[in-house]
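One protein chain omitted, others in place.
For reference, chains read A, B, C and D in written order, and residue numbers begin at 1 within each chain.
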Amino acid sequence: MTGAAPRGRAGTLQPGLEMRALVLTVNRLVWFVPTLLGLLVITFTISHIIPADPIAFIAGDNATAEQIAALKAKFGVDKPVPVQLWNYILGVAQGDFGISLYTQRPIAEDLIARLPATLELAFVAVILSGVIGIPLGVLAAVRRNSWLDHALRVFTVSGLAIAAFWFAILLQLLFAMKLGWTPLQGRVDGWGPDPVTGFYIVDSVLAGDLETLADVIGHMVLPAVTLSFPAMATIMRFTRAGVLDAINSNYVDYQLAMGVPRRVVVWRYVLRNALIGTVTQVGLVFGNLIANAVVVEAVFDWPGLGLYAVNSILQSDYNGIMGFTLIMGTVFIIVNLLVDISHGLIDPRETG
Amino acid sequence: MDDLLAVTGLTVGFATESGLARVLDQVDFRIGRGEIVGLVGESGCGKTTLARAILGVLPANSARISAGSIEFDGRDLLQEDPDALATDIRGRAITFVPQDPFSSFNPVFTIGRQIEELMKWKSPDAEPGSGPRRYARARRSSDLERVLELLRIVQLPDPEALLRKYPHEVSGGQRQRLMIAMALLPEPKLIIADEPTTALDVTIQAQILKLLRRLAAERGVSVLFTTHDLGTAYEICDRMTVMYAGQDVESAPSDSFFTEPRHIYTVRLLQSLPSRDHGIRGIPGQVPDLTAPPPGCRFHPRCDAASALCRQTRPDPSDVGAGHVARCWHPAQGEGTP
Amino acid sequence: MTADALLSLENLSKHFPVLNVWKRRSGWLKALDEVSLSVHKGEILGIVGESGCGKSTLGKTVMGIHRPTSGRIIFEGNDITHLKPHQSRGMRRDLQYTYQDPGASLDPRWKIGRSLDEPLVIHTRLNRGARRERVREILDAVGLPDGHLDLYPHEISGGQQRRVGLARILTLHPTMVVLDEPTSGLDVSVQATILNLFLDLQKRFDLTYVFISHDLGVVRMVCDRVAVMYLGKVVELGSSDEIFDRPRHPYTQSLLAAVPQIGKGRVTETFWLEGEPPDPGNLPSGCRFRTRCTQARDDCALAVPPLVEHSPGHADACLYSPARRGYSPA
Amino acid sequence: GGKFVFANSSAYDTLDPHAIFDVGRVASRINLYDGLMRWFDNPPHLEPWLAEKVEVSDDGLTYTFTLRDATFHDGSPVEASDVVYSIDRILEMKKGAFSLFAGTVEPGSTKAPDAKTVVFTLNKPSAIFLATVPEIHVLNEELVRANEVDGDLGTAWLSKNDAGSGSFRLTRYDPAVGWQAERFDDHFFGWDMVEDPLDVIEFRTVVEINSRVLGLMNGDFHGTDGYLPQDQVKRLAASENVNVDEQESMRIFYSIIHNGRSPMTDVNFRKALAYAFDYDGFIDNILSGSVARDPVPLPNNMWGAPADVKGYTYDLDKAAEHLAMVKEPLREITLGALAGYGQTEQAAALLQNGLNKIGVETKIVTEPWPVASGKMRDEEQMYDLLFLWKSTYYADPNNWLGEMYACEQIGARNNSWYCNEEVDRLLSEARVSTDQAVRQANYEQANRLLAEDAAGIFVYNTKWFGPFSTRVKGVRFCPIGNGQEMRWVSID
Partner (left out) sequence: MLETTRFLLRKLASDRTAALGALIITLLVVVAIAAPVLSTHPGDVTEFHPPERLLPPSGDHFFGTDRMGADVYSRLLFGARITIAIAVIAIGASVLVGIPVGLVAGYYRNWVSDALMRISDIFLAVPQIVLAIAIAQTLGPSIENVILALSATYWPFWARLVYAETRSALNDTYVEASIALGASPWRVMILHVLPNISSSVIVRTTIGMGGTILTAAVLGFLGLGPPAPSPEWGRTIAESREFLPEAWWYATAPGLAIFLVVMGFNLLGDGLRDILDPRTRRSGDG
């Protein structure tokens, strides 16, 4: 570009970084509640167009008409729909997601009991994909069009195209069934470490029980690899694109022209810019991860929310599924919130 | 002749989708010590490419240097080990002022951090060689002193606060001042300034040009100044080299350049400037496609004086006056001078 | 003076809201502030000033692309201030605007021919053949071959894109055209051709131009009168010769002094102006130039100096204008 | 000594013995709790358990049980009042085994004249009452009442805790993992007859078949359910770590036919359906001959099953013949199958295959059990046909015939909307009669009529292939407990 008039101007109205982060947080928090409310309305609507009558199911095979009526009153299903919605929202606000039609326990209790398993798996998978995906993404960008780049490209393309449940089955088939290197399923043999945090890795470290730790990690390998494969592919892809964008930018050009070593420019400066793009993808990655967790947990019999959801499906436990949807939505919204905030922190240009 | 930089017969091409673009064709170019040389020419004529070739930062995957030499301070840069170039020529002996001060700072780091990184590698105190393992505290603080002093010299207000700012919080003029300061910090012998004022308003441009000229003179630094604005070149340069479509066509001291241009292209270019005296005159025709440039003198399709000779062979440089070199078979004889 | 005015602006303002991080308005950016001027039939009025001073805003507000905050726009005797584009179809035909980057004003997915056709489709009831005829005619007038009708914008050069942009607005035979930086980014050799084209067309179609530019050399060459803007205000207005030869406002003077002139004294040795324009969202009180002005005095901060015509056809907005001194009894 | 780990296919969502009644989760009931009587072995025979003896009045209405000296896991004695509390709790909860007693035992009618005597007074004679008594798992009344919340009958507490007197005492429970129990040394029955009884039993939920099989083969588990797909059974049998114990069970596989809806109201259509199912293909190929063809709704090995009924065969000509005689208009028939139970789907697909060939259009609907069981009780929503199993809850022909085809059970246990006066008479008589000969004759005749009428498509009676580690000894299989009563087992 030549001769064009200058663009951009000093922004003296820019608040400081901390202020920006605060503003962003508040802004997002303000939307948190309506979004959650909307989600509630959606789940409520879904659970009210179901074909089977959950009350009849709770009542059991031999309930009389009066008993069913009594149960309906107890669960408030006899009230007008808006009232029910209101009660549902009130209930959820107090952490009451209803009773599982199947286990007869409060859904919230069930979900909370299973949340750590899913979170642990998701964390390990995210960390795994980041720790491997980011450097590989940078490498692919730096060695653009090399054999390495092509190989990694095949890798990313596969990661995004493979059905997680099928990949899980393949891994099981190979590593657990044929080779016997890893356990086939489950989170631990037996009962696991004494629960403190609910994260078995942390708990077994806390308990100083290395044997259990090894067992826990052994169980973690296949599910974590399955889950992290697509996530890794996404992260790699965005890192690569981000790095390429940054490498082609004027500021990198400038630093190279000033003789700052390429490796320093790439790994210390470019990466940070590239990560801004990658970080915004974490929300997406996490969403996919959760989605995949549903089936991956089912395949690996991982006692988390996903497995709970699958069992709820098999049992037609609508309350369970809605509870799962809600909690996943909440987790997802929170993750996106954190992503937004950290994005604002990493990128000084972000103003909300 | 005691030139700081002598580019001889440099030929560079770029591999593109539609074939090899012959962007530099046997370019000769030199800069004396302490001299400000303007490299002028229209958009796309290869100014930036030449500048980058000297810096040694042409894109490795597409650029092809097929002939020529770049001699700097007695070293042939094209023969040197690239790593050595990066450590003790680039950013040390030769520094760079980019065209666009808006995008040449990394947006996500503070200005101070970026200058610090530069000083870590390129401070005059830094021991030459493989580069720092560690940025020693003593050097860091002496470097900081040096930075602050220079920022004051380029007339930036409140330098300490400035270092804590992010690039987008600073105006374009200030950014370009920062760029100039950063170019001076390593105490180089040559500054390559690639259209450093194109993105700025005239009043700011005047300030920046003034600053650059003064500092270069004070410190005895040579400057390679590329621009497509002849007025700007007139302001600051001791000598000019004009390029057309990848060929250097004429090189002369400023005075004789503007008063007695010899190459027909230079003459036409000067005539294109809006002026009350001769109205508005353009150059008919278009710049050639560099993937299939015309043979001989590349200006010949647009030149009214072109002969068969022009269409076949490119003239060698010939002296047409004191330090005045033109590569034209039919140099103008005082015709059409403004 | 307003008698033969084709267009006159009366106290025209355009303020953009400045939003804070909460997306609330925290102030106004006065991109155009109480500007009054008129454009005479057949003339070329230049508007010059540094980047961000409101040149484009002026043009776009006149065109109805921006809704004015206050003031009036009178075109051919009609008040068009509050007409929306679709309400003023007839008006649009007579009043046209070329974009700063004419290439960008062409739909990248439309062939040149179709883009040229669009104004006719919107504004006339001509049939296909007649429209085609008109488009050819105009293409010829801007010096492009017929073959270009079948090309996409990215397939032609920047200079040609400018020609097409011009052709597009000329298809409707307007009486007045706002040219927004029509030569920025062009090499001098191309610029010359384009400028010649403007002048040509002006004669041929009897056009009136508002010529927005920050290239003073070009403005001096083509414009009959010049308005100098600084941060949303017109600070000086007069005939080309007056402005360039006898600038009165310190800003105009510094602007002219900043332009390198081959063969004259070097600006780098003589230029005196320091500092940069203030943030347009946060203007100083009184005269906007006072923060950089070497002649500023205390009362410059008190009130915004009005644009006063101290001599016929030459107005300026400086309290200490040499003209004013000449006339004032003190 | 030692620990026995069982991999169970369904999750132990609750341990409350009165809330559940299914075979998949029988282990918690049978090992943690005791009933007055208990079924043993195969074919099953009923023995007194918590009760020392039982006396039945001549009119068949009064049952008097005398309790043994037994203690609950918390050390308190098992008393008659606990039994009364337990049956009344079942009647009030209306879950699990409730239906066995509904209409026969009234709430509050059971009395405890003294600490060791329980008197049940039925409001009508029932030949099957005794057979259902094992389902009255006796709870520690005091303990349960102490843990009641808002009149929930202690369900919340009991879902995670044990209040029984059974052979094992709950030590650990996690709905996501399973449960663990240790041997209850003070169990009334004593441990003398077992040489080296287990110290700890653990029932873990392992949904995935492959995991169960692999775990068993590599020794992580010592037993799993005996109804694995035949392909897996073969794998297990081939493993040197595993013994597969084969027993004829009492769990029939059949298809309900909605007899109350056209065109299934027409016996010819029903016969066409029965002739269109490829019994041999299903049993010999798909199930690799691991089950026994059972042409009637009663398990072959149960008394009351007639030896002379041949049943239908896969015969498309005959099917077409009968179809031709159908007067009702034909339409698309909905074949129900149970989600997660591949066999039901395969059976439905096979039937579809046969029906296709005689020109009957069908569509398969696979739905989870709760949905299906809901629909089964609604005449409108019920599928035209539904493949499923009927398991043994008590070993009496009434468990099958009486529930599946008695008119009074329509909409409850009779999901076929089948009501045949003659059959109904035979079944009612058999239900109250105490004369075994009469009962047997009646049931045999009822079976014949039902088969003749093609009231359903009767396919097979299951065989149980109990896979256990070779280290395990003493498994006593009984169709009711499915071999999961662990008190007889030892491990080395």
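In the analysis below, a contact is a pair of C-beta atoms (placed from the backbone, for glycine too) under 8 Å apart; a residue touches a chain by one contact, two chains touch by 3 or more.
Small disclaimer: the values here were computed from a predicted structure and weren't measured.
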Partner chains on view for the chain not depicted: A, C, D
From A:152, A:232 or A:295, residue that would touch the chain that is not displayed: A:295
Residue, one of C:4, C:107 or C:200, that touches the chain absent here: C:107
Sole residue of D:36, D:272 or D:337 that reaches the chain not shown, by the stated touch rule: D:337
Which of A:39, A:125, A:236 or A:279 contacts the chain that the document leaves out: A:39
For chain A, the residues touching the chain missing from this view: 31, 34-35, 38-39, 42-43, 46-47, 49-51, 144-145, 157-158, 160-167, 169-170, 172-173, 177-178, 241, 244-245, 248, 287-288, 290-291, 294-295, 298-299, 309-310, 313-314, 316, 318, 321-322, 324-325, 328-329, 332-333, 336
Residues of chain C (touch criterion as defined above) contacting the omitted chain: 63-65, 85-86, 88-89, 92, 97, 99, 101, 104-109, 118-119, 122-123
Absent chain, residues of chain D that touch it: 208-210, 229, 231-232, 235, 278, 281-282, 284-286, 337, 339-340, 342, 345-346, 348-350, 352-353, 356, 363-368, 371
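In the analysis below, only the chains that are shown with their structure count from here on.
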Greatest separation from chain C - chain, by CA centre: D
Separation of chain B from chain D, taking each centre as the mean of its C-alpha atoms, in whole Å: 91
Separation of chain B from chain C, taking each centre as the mean of its C-alpha atoms, in whole Å: 33
Touching two or more other chains - residue numbers and ranges from chain D: none
Shared-contact residues (touching 2 or more other chains) in chain B: 43, 171, 174, 201, 228-229
Residues of chain B defined as touching chain C within the complex: 42-43, 155, 171, 173-174, 201-207, 209-210, 213-214, 228-232, 234-236, 258, 268-270, 272-276, 279-284, 286, 338
Chain A - residues contacting chain D, complex: 51-53, 56-57, 59-63, 67, 100-105, 110, 113-114, 117, 172, 176-177, 180, 184-186, 189-192, 299, 301, 303, 307, 311, 313-317
Chain D to chain A touching residues, read off their complex: 11, 13-14, 19, 94-95, 98-99, 102, 155-156, 159, 172, 174-177, 180, 202, 206-208, 210-211, 214-215, 218, 220, 339-340, 367-371, 373-375, 377, 412-413
